[in-house]
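With one protein chain held back, the other chains of the complex are shown just where they sit.
What follows is subunit A.
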Amino acid sequence: MIDFYDGPGGREAMLCLGPAQGPVVLVALPFWEEANRTRVVAVAMLRALARHGIGGVLPDWPGTGESLVETEKASFAQWRLAHRSVAEMLAARRCYGVSMRGGTLVDGLADLAGRWHLAPMTGEAVLRDVIRLRAAAGLRGDEHGVFGAESPVRVAGNRVSPHFLAELAGAAPSAPEAIPYRVVRLGHDRAPADRTIDAVPPWRRAEPQEDPELAATLAEDIAQWIATCEG
């Protein structure tokens, strides 16, 4: 079902699946076009988690999905505040952050019972991808070009504020030692991880594609990890 939360830019929609009590995962998708490619797998993963008795919430951030905020007006700080607002709404339950790619940069302000990160990346890595995209689009994206020459910056069809990109420069995934933390990676990603699953990363696919096997594997990994956390 679709519910709503009050974010920093106004009312935003969120997809809620599974039981309304007990542990719940709050999903932060990757950024921009990668979110479109990953959403179908993320939603299938939440449906599978619901079958494990775990609730799931997938919010729109300001400037994404159904949001009334213009994409180019959204800021990275707003997304982090929006994430915290949703976590506060869910405070009566044990809320776990499930964040993917750039989404792992968004979940740092919320008070969470644990963080489960899929292919976490730094803000610098997000920016490198933006520069590559613009190189591929024939728009040579040197630093000057990315941060100043064009405003908003076009990132695969999304109009992104240059301030948003500048905010990403020093950002890193949050992993305080006080709460459980698990890193899962996909495919040929060689970076350190608790587990690497042999699957094509959905964010790399040219078109959003269903991958029920991957969705089920991710859900099972999260369910087992939450069971361990809940002890």
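Observations on the model:
By definition in this document, contacts are C-beta pairs under 8 Å (C-beta built on N, C-alpha and C of every residue); 3 or more make two chains touch, one makes a residue touch a chain; residues count from 1.
Here is the rule we go by: contacts and distances are computed from a predicted model.
For the chain that is left out, the UniProt protein name among "ATP-binding cassette domain-containing protein", "Acyl carrier protein", "Metalloprotease" or "Dehydrogenase" is "Acyl carrier protein". Taking the complete complex into account, A:200 is the one of A:77, A:169 or A:200 that touches the chain left out.
The chain that is not drawn here is touched, among residues A:77, A:91, A:137 or A:227, by A:137.
If you put the missing chain back, the residues of subunit A touching it would be 33, 129, 131-133, 135-138, 140-141, 156, 187-190, 200-201, 203-207, 209.
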